[in-house]
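The next block holds one structure in the form of structure tokens; read it before the comments.
All protein chains but one are shown at their positions in the complex.
Now for subunit A:
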Amino acid sequence: MERHRPWAEERACAILAEHQHLRGALLPMLHALQEEFGYIDDAALPLLAKTLNLSRAEIHGVVSFYHEFRRQRPGQHVLKVCRAEACQSMGAEALIAHIQDHLRIDFGHTSADGRFSLEAVYCLGNCALSPSLLLDDTLHGRVSPARFDALTAPLVQEAAE
């Protein structure tokens, strides 16, 4: 099942209208768009600019500043792996090497079959149970390479069906 809807301008306009009353509305709007579509479509920029009475350049500046906002549709599942110090002290580097090898992608990329997008994060606040990763907003701790395989096996299975 797809977690995100395909880009639809009408729906995007409705989302922007829902958030227009907020002060400093741009980030809440971007989050809502990404929640709905999985990324910030190019076509969203002029809509945001018009709604907020800002230039497209200003909108682009904000979208590109924050690591969280994607400009391309992500894979079916998003995997955010912690690279920060506490996870490093418990073998995050080896886990990352395993994941990259397993999915055959680097950070910031989506696997060729469209199943997984791999993103680097710096700290998930689970530093006493390192290494940690977020798989579609679910936090997992003490992730060994074997545990990673067990976590992702059902997802690989689901895609194969």
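We adopt the following convention: contacts are C-beta pairs under 8 Å (C-beta built on N, C-alpha and C of every residue); 3 or more make two chains touch, one makes a residue touch a chain; residues count from 1.
Here, contacts and distances are computed from a predicted model.
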From "AAA family ATPase", "SoxAX cytochrome complex subunit A", "Amino acid ABC transporter ATP-binding protein" or "Formate dehydrogenase beta subunit", the hidden chain's UniProt protein name: "Formate dehydrogenase beta subunit"
Residue, one of A:C13, A:A49, A:C123 or A:V156, that touches the chain absent here: A:C123
From A:L16, A:L30, A:L79 or A:L95, residue that would touch the chain that is not displayed: A:L30
Residue ranges of subunit A at the interface with the undisplayed chain: 23-28, 30-31, 52, 61-62, 65-69, 80, 82, 84-90, 121-130, 132, 134, 137-142
